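Since the structure comes first, as structure tokens, the remarks are kept for the end.
Of the protein chains in this complex, all but one are displayed in their positions.
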Amino acid sequence: MPVRDNVEIGLNRFARRGYDLDEVSIVPSRRTRDHDDVSTAWQIDAFRFEIPLVTSPSDAVVSPETAVAVGEAGGLGVLNAEGLWARYDDPTDVYRRLRDAAGPDSGPPTALLQEVYAEPVKPDLIAARIKEVRDAGVTTAVRVSPQHTVALAPTVLAAGVDLLVIQGTIVSAEHVTTGGDALNLKEFIADLDVPVIVGGAADYQTALHLMRTGAAGVIVGVGADSWSTADAVMGVRVPLASAIADAAAARRDYLDETGGRYVHVIANGRIETSGAIARALACGADAVQLGEPLRTAAEAPAGGVWWDSVAAHPRLPRGGTSAPAQARGSLEEVLLGPATSADGRTNLFGALRRTMAKTGYRDLKEFQRVDLVIGGNGDTAAGPGHLVG
Amino acid sequence: MPVRDNVEIGLNRFARRGYDLDEVSIVPSRRTRDHDDVSTAWQIDAFRFEIPLVTSPSDAVVSPETAVAVGEAGGLGVLNAEGLWARYDDPTDVYRRLRDAAGPDSGPPTALLQEVYAEPVKPDLIAARIKEVRDAGVTTAVRVSPQHTVALAPTVLAAGVDLLVIQGTIVSAEHVTTGGDALNLKEFIADLDVPVIVGGAADYQTALHLMRTGAAGVIVGVGADSWSTADAVMGVRVPLASAIADAAAARRDYLDETGGRYVHVIANGRIETSGAIARALACGADAVQLGEPLRTAAEAPAGGVWWDSVAAHPRLPRGGTSAPAQARGSLEEVLLGPATSADGRTNLFGALRRTMAKTGYRDLKEFQRVDLVIGGNGDTAAGPGHLVG
Amino acid sequence: MPVRDNVEIGLNRFARRGYDLDEVSIVPSRRTRDHDDVSTAWQIDAFRFEIPLVTSPSDAVVSPETAVAVGEAGGLGVLNAEGLWARYDDPTDVYRRLRDAAGPDSGPPTALLQEVYAEPVKPDLIAARIKEVRDAGVTTAVRVSPQHTVALAPTVLAAGVDLLVIQGTIVSAEHVTTGGDALNLKEFIADLDVPVIVGGAADYQTALHLMRTGAAGVIVGVGADSWSTADAVMGVRVPLASAIADAAAARRDYLDETGGRYVHVIANGRIETSGAIARALACGADAVQLGEPLRTAAEAPAGGVWWDSVAAHPRLPRGGTSAPAQARGSLEEVLLGPATSADGRTNLFGALRRTMAKTGYRDLKEFQRVDLVIGGNGDTAAGPGHLVG
Partner (left out) sequence: MPVRDNVEIGLNRFARRGYDLDEVSIVPSRRTRDHDDVSTAWQIDAFRFEIPLVTSPSDAVVSPETAVAVGEAGGLGVLNAEGLWARYDDPTDVYRRLRDAAGPDSGPPTALLQEVYAEPVKPDLIAARIKEVRDAGVTTAVRVSPQHTVALAPTVLAAGVDLLVIQGTIVSAEHVTTGGDALNLKEFIADLDVPVIVGGAADYQTALHLMRTGAAGVIVGVGADSWSTADAVMGVRVPLASAIADAAAARRDYLDETGGRYVHVIANGRIETSGAIARALACGADAVQLGEPLRTAAEAPAGGVWWDSVAAHPRLPRGGTSAPAQARGSLEEVLLGPATSADGRTNLFGALRRTMAKTGYRDLKEFQRVDLVIGGNGDTAAGPGHLVG
């Protein structure tokens, strides 16, 4: 197994040096290219997408309706089989309670999240939500957690999903248990007719092991967006640029070991601007999984409030909740522009296309080879108080 | 003696590169494990604890009553033989004065701390406090400073403590004096019937020398929590991740040199979240010494105000005092959950258990080998103002 | 091609380490020199300037009138052939709208910029603006974008400019297109009678290729001042100290390969203080291109508001706009002093002269060899709240 740069933090105790996406930047080099000659298309298994977007399975931004809208905009919306739409016949009122509990500077309290997620999941609701998306004619994807995969997958599959997403914050191909039967991912996937995306993984080895389960895609990262507190709560941090590059190395090695099976690497973490999307792909990802950035779309079901599902954990919540963001425009404008602000939060994939053009790359696979630089100052448009009044 | 990474700060003048806990993070790897299959138990000498917690001997969080509560929750409470409970028959009023002198954004003034600690220590009060804890049936530990060990230890031992803690901010095994008899730790410990924990130490060599005194445990770090000003006042900084790893190396070398004596390493410093606890243990500590994090317990005798004893020094105070924190729940909730907030300040040891499960480790000794990473962004749940209004 | 320091961000994925200007500082060494014995003069082609200043082609700070004032102060003002003066017969009213739309803490909205720049460019206005500057007797320079060079250059040249500036945020010598004829810079420049400055470039190779087109000067950097959001929007960051040094290496190599053609390196980016000007030259630049720093001049046409032209992009704006800055004095005072404040924002080139004197250098070419240091604390005059109230 290859090993990265190592630091001796104390005598004989080593740590790898990892880099976050915002430490790594793209360097324009020798060639430029026409904007119209660039493709941002992505294909996984038989499914082709105009933009390399997989949504987080987050109630804050994904309803059946927005999953359809994402599909129509060229991406892949992922429904959560364990989210509010699977717990409530009509979650409108729950969304309203959460939205109303947020203040101008604070999101809804954790205890309220814990309360609304205490409602049990209902399989028939899952089936109904899938049908709704499917009927709209877009690619249908549903997320289940590893713990409930065995229980919920039959319902999900019977409802006719195109892609199954098995996702927890931290997933391994080797779960040890003394108290019952653990999910054997390899056997489970082998028996399925639909392609599976699985994760998150944080290093080369876990990514490689997950690839060996037969997954079509592996999610890299533990979902640590700006609202995550995995760091404070669990001491866990996954410098995402390094994790993506390591997973891309696993992809290459697995491609070699199988003589040609290409497993997609989907980056998931602090990817909140078009610049971060470009960086994630430049580090080697095939697609990005986005949640929080979609909350500024007018269609976002929670009205601009954000939380990740782990923020609702009954005993150990690991994420904050955000105050409502003002809508920036329609979902299509957020994804495809035009932008009327300059902060990298709208026209997310139009910006990607421009970055590819300005660095001279034709498609995403080529763009994974773009030159990178470490260092340089961060991404502010100098705010008020920067200087002379 | 082994030597760590060295930096030439100027011509022929070198400094070691040290890392703080918040620079080092835990990387989930290959394996995961069931939460219920994980043990957080710790044993030192004959004493077994369900959680690897030693309290700071801090009046702000430890009274005889809370020492008992910590013991009942599975940890080790440490009384301060030189604290308020040893100076005042009933310190309730002193606590009230300190609490009342704090404002919404500021702690009690240093001068008031200096005043209340000017009251002399009374040996009979020490004995009474020990009895109170002992009678409750939990393991009893008392801290004395190196300077007063000879004077106070007889009282403490006669009162029947289980563990003696000899602790100053900076302690060495070789104290040089021309003005009297210095405490000879090795001879002193050899004569005792109870196990001794001694510290703080900041490097490999001091830790090794303290192990050679016969101590059962060595405290690593100089107590530099967020409220410490050892840095501004003395120019002293102890990057804790490195100090723990160095002390763990001393533990290994001493184990080898003695053919099997295992001296416990107890980390003491900026350990304020469950994430930091996990990091400290991952770097090689056997247990953590916590003070400030316990102030959010409803039982905290100072009502959420925090100060370390060094903040009360008569001529050279070296720590700030905090405004009162709001109670987060009972001491048991702070230590064992459930948490209703996501900032890593409650369910401290439940979170540790989950980290161990998610990284696949069964017990603390194994967990000391978990993969580490340097780098990545810090531990915020992005607060108000993070982005779009 | 030579290669700089490389970092392995993940397995087999490398990034160069780059340094920004504010990470690099000048170290006074052995010798000092009289202030009056120092020259800050710069000459490109037949044009000599008392100070190494090229303005950004920015409407916020350059009108025909200020271009003349810059020339009279010893620098080179650059008109924008695609700016407001080329779109409006009298842009006074547009400036007023933009100025009025700014608040005390915010600049005019991006949407308003997009609106005012939607007005078409008129060739006859370009000609009139050039004539106005030319008639004042200063060196005349005009900027066109690469996309519009073919269309606009004839007008610009016919009007009699001295220097043509072909500038986009990111320019290469090899633009690939399938949809029409790309500008062939080499052929275009070979046919011209006036010297050309071209850019921006971000690395050694692009700078070298641009030098080979026959340009007299190459702009290094992508215009990323503090108001730029190229980082957030495109994921692009150009650590400027490194980019300048790399371009200076290209200059040396091209000088060697041509047996004596010296192409000037003009630095463009976060250069906002006299200290940053000194740093840019110390890293190897021959001159600096400044925009934002000139907005504090009383003559600035936008009354202290700042935006870069890329902030007005119709679909993907990549820069913020600033609240109005208070005037610091006349343009001459901003450039040549005296200063009545100490923040490095006035007497920009008097300060450069002093730095050169205090480090013992006589002229700019010598000064490019000054000793540099990485590290040390940043450039604050400790503001309110620094300490004791």
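A, B and C label the chains in the order they appear, each numbered from 1.
Quick note on the criterion: a contact is a pair of C-beta atoms (placed from the backbone, for glycine too) under 8 Å apart; a residue touches a chain by one contact, two chains touch by 3 or more.
Because the structure is a prediction, the values reported are computed rather than measured.
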When the whole complex is taken into account, which chains on show are touched by the absent chain? B, C
The listed residue (C:Pro104, C:Pro120, C:Gly260 or C:Pro338) that touches the chain absent from the view is C:Pro338
Of B:Thr110, B:Asn184, B:Ser330 or B:Asn377, which sits in contact with the chain we cannot see? B:Thr110
Per the whole complex, from C:Ala243, C:Ala287 or C:Leu364 the residue touching the absent chain is C:Ala243
Write down which of C:Val7, C:Val24 or C:Leu113 is the residue touching the left-out chain. C:Val24
With the missing chain put back, which residues of chain B would touch it? List them for me. 7-20, 22-23, 105-106, 109-111, 114, 169-179, 201-203, 205-206, 209, 222, 226-240, 242, 270, 272, 296, 304, 311, 314-320, 322-323, 325-326, 328, 343, 345
Touching the missing chain, which residues of chain C? 2, 4-5, 19, 24-34, 36-37, 204, 241-246, 248-249, 252, 273-279, 282-284, 337-344, 347, 350-351, 354-355, 358-360, 371-382, 384-389
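Methods note: only the chains that are shown with their structure count from here on.
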Is the way these chains touch best called a line, a ring, a star, complete, or other? line
Chain located farthest away, centre of chain C as origin (C-alpha): B
Innermost chain, taking as reference the mean of every protein Cα atom displayed: A
Interface overlap for chain A and chain C, more than half of numbers shared or less than half: same or different? different
So how far apart, in whole Å, are chain A and chain C when each is placed at the average of its C-alpha atoms? 39
Identify all positions of chain A at which a residue touches two or more other chains, and write them in rising order. 19, 242, 343
